[in-house]
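Apart from one protein chain that is not included, each protein chain of the complex appears where it belongs.
What follows is subunit A.
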Amino acid sequence: MSNDAATAANATSTRITTSVTEGPDTEPPALGLGVSLPPADARAKTEGTFPYAADLWAEGLLWAAVLRSPHPHARILSVDTSAAVEMAGVRAVITHEDIPGERAYGRRIVDRPVFASDLVRHHGEPIAAVAADHPDTARLAAAAIAVEYEVLEPVTDPEKAFAAEPLHPDGNLIRHIPLRYGDPDVTGEVVVEGLYRIGRQDPAPIGAEAGLAVPRPDGGVEIYTASTDPHTDRDLAAACFGLEPERVKVVVTGVPGATGDREDPGFQLPLGLLALRTGCPVKLTATREESFLGHSHRHPTLLRYRHHADADGRLVKVEAQILLDAGAYAESSSESLAAAVAFACGPYVVPHAFIEGWAVRTNNPPSGHVRGEGAMQVCAAYEGQMDKLAAKLGIDPVELRLRNALATGDILPTGQTVTCPAPVSELLTSVRDFPLPALPKDAPEDDWLLPGGPEGAGEPGAVRRGVGYGLGMVHMLGAEGADEVSTATVRVHDGIATVICAAVETGQGFSTLARQVVQETLGIEEVHVASVDTDQPPAGPATHGRHTWVSAGAVERAAKMVRTQLLQPLAHKFGMSTELLQIADGKITSYDGVLSTTVTEAMDGKELWATAQCRPHPTEPLDESGQGDAFVGLAFCAIRAVVDVDIELGSVRVVEMAVAQDVGRVLNPSQLATRIEAGITQGIGAALTENLRTARGLIRHPDLTGYALPTALDAPEIRIVKLIEERDVVAPFGAKPASAVPVVTSPAAVAAAVRAATGRPINRLPIRPQAAVAAPNA
C-alpha cells in the first residue's frame, strides 16, 4: 500500500471514529484547521432531536395546501374557488388575484408566476393555495377548487422548442452562447463524433420540504424554512407581498442536506401570503410528490461532439453543440449554460474550439441549480469522446488523456488563463497507479456481491469487469461578474466565541469550518455558530462552494480583527508588535515565552466584536463569442471506476471508485472525505438509476420507488487515493471547495468503465440495461 493510500485510509478511519473521541477520558480534542472536528449538530441529527422545518409548531397554526396543475401546458379558462371557500374549517383561499405585490418571481430572472393566472407551463405549477384548520381540510379544499383548462399540446422536445410557439412572453430561447476560439478551418487527421444524452437528475433532498409563516404585529411576516439562500428568498417574498424587505424575515431552520436550490418558493410564497391574509401562523409540509413537482432538477442535456486530433492523439479542435432543457422558467439556466460551454472541452489543452450552447424553454419539469450544473453533463460527453478517440487511435485511454492534460498557465477555450493549481496529470496517474481491486476468480472464498444484488439473478460466468477513467473540472463561486461577497461577525466574551454569519449550513460543513477558523485564529476552544436569519448581513447562496471560500474567509478576517483588539493593549504593554504574541490553551505568550498572561485576564471582562467581509477578485461575463475571464477558481478531479456488468441482463454494479482530487488544502479530513464520498455516490445515481422520467411533460413516478436513489448496496468502495494540497493563493486558506467536482466526474468514469466491460458505446445517462448487454465473446 502506498503512502497515499495509507493517508486515505487514515482519513476514512478518522471519520468513523470521530463520535468515539467525545468520551471523557480521551485526549483533549485537537483544535483549528486540518483536524477532523466533528459537526456540532451530529449528535442531535443522529438521535433525531434536531429540529427541522417540518417539526415546527406555533400556537393556533393553520395548515396550507397548494393546488397544482395536472397538465404540463394548458390555458386556464376559469378558476372557481367558491366550493373551497364554503368548506367548514377553511380560512382563506388565494389565487394570483390576491397577490398584493409582484406576481412573478425568479432567483435570477423574474419570469415565473407565483400562481399561474392564464397559462400553465409545467406539470405541478401552483394555481391556488388554501389555509385551513387541518391539513386534510386544506387538501380537500384545494381539490374542491374548480379549474377549467383548455389543454394545449406540450412542447417536450427541446430541439423543437426553437420553432415552437413561444411558451413565455420572453421567448423560448433563454440563452445562446456561440463560443469561438481559434481557427474554424483547422482539421485533424483523426475525427470522432458522438451524440450524448443526459437525463433529469433530481436533487431529492431526503428531509421533507416544509415551511412555517408567522405574521408579525407590525404587518410583516416571518418565514421559517430550510432556505439555502435566505436573503434572496426574503427579497422575493417581500416583492411578492408588497412589503419592504425589512418587514419580511426569513429564519433558516436546520437544513436536512441540500445539493442545489433546496426550497421551492412555489409554496413558501403562498405560505407568507396566507399568513398575512389570515393573521395566523400557517404551515405546510410538502409531500414527496409535491417536492418532485415543484423544485428544480438538473438540466437534461443533448450534446453533439466532434473531436479532431493528430495521429499522436493531440487534440486539434473540438466542435460541439449543447442543448439544455430548462423547463418552463429560466432559473439558473444561464449560469448552467455558461459552465457547460466553458468546460465543454474538459481539462484538456484544445487550440481551437467552436462550441454552441443553448438553453431553451419547454413544458418539462423546471431545471435549475444542482451541484456540478452544466459541467457534469459535458464531462460525460467529452470523456466519452476521449475514449472514442483512444479506441480509434489504438492509444491507451489514460495515455491519451495525459498527452492533452491541462496545467497551470494553459488557456481555456474562453480565453481565460488557468492561474490556479491544475495538477491534472498527477491526479490521473495517481488513480491509474493505485492497485486494482481483486477479481472474483482471484479471491473465490470472498462473498462476491454480483450485479443485481444479494438475492439477484447475477451469474459469475456472465459478469465482465471494466475499468474506466474520468477527468473532470468545475468552477468555484459564482461566475460571470456575480458579486460573491460574504459578511461575518465574530464576538468573544467570557472565553467563548460566537460566529454570526448568514451562510447556511447545508451539510457542506460551513459551521464546523467556521468553528475551526476561530479556534485557529484566536485559540479559543468553545466556539458557537449562531443560527441564520435575514436580520444578519447577507452571505449569499450556499452554492458553488462559496461558503468554504468567501464566508469562511470573512470569518477569518473578523477573527483576526478580534485578535488584534485583544492583543493590542498587551503588545503595547510588553513593548512588542501583536505578531510576536501567540494564543494557545487559553494563554497569551510572547514569542520567546518570557512574558505571558491568560486570555481571561487580557479580556478583562470586555466584549470584543468585529465584522468583516470577504470578496474574491472580480470576474467578467462571457462576451458574444464566449470569451472572458468568467471564473474565480477551478477544481479538478480524476476518478477510476471499476464495474462489474452482467452482460446478459445489462445490470451494472460499481465495485470501486478510486479518486484523486485537487483540494488546495485539507481543512477537515473527515468532512472532506464525507463530501467526496457523497459526491461520488450522487454521480453514480446519475450514471445508473436516477432519471426523473416524463411522458408528454407529466412526471411519471414522483416517488422514491420510481426514482431510484443509490442505496448502501449501490454505493461502491470509495478509495481516496490522493488529495493534492497545492494551495490556491487567491483562496482564503488556499483551500478549494470539494463537493461538486466528484459529482461532475463520477458519471463519466462509470460510463467509461461500462464501455470497457461491454464494448458498447455508452452515450446516454443514466445507462439503461439494454445499453449494457453484450455478446458473450465481446
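Everything below uses one rule, namely that a contact is a pair of C-beta atoms (placed from the backbone, for glycine too) under 8 Å apart; a residue touches a chain by one contact, two chains touch by 3 or more; residues count from 1.
Everything below uses one rule, namely that contacts and distances are computed from a predicted model.
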Among "Sulfur reduction protein DsrE", "Lipid II isoglutaminyl synthase (glutamine-hydrolyzing) subunit GatD", "CO or xanthine dehydrogenase, FAD-binding subunit" or "Iron ABC transporter permease", the UniProt name of the subunit that does not appear here
"CO or xanthine dehydrogenase, FAD-binding subunit"
Of A:Val35, A:Leu449, A:Ile583 or A:Met603, which one is in contact with the hidden chain?
A:Leu449
Touching residue (missing chain; options A:Asp80, A:Glu97 or A:Asp136)
A:Asp136
Using the definition of touch stated at the top, determine which of A:His123, A:Lys388, A:Arg653 or A:Arg760 touches the missing chain.
A:Arg653
What is the set of subunit A residues that contact the non-displayed chain in the whole complex?
63, 134-137, 139, 285, 287, 289, 449, 451-457, 459, 462, 648-651, 653, 688-689, 705, 708, 710-714, 769-770, 773
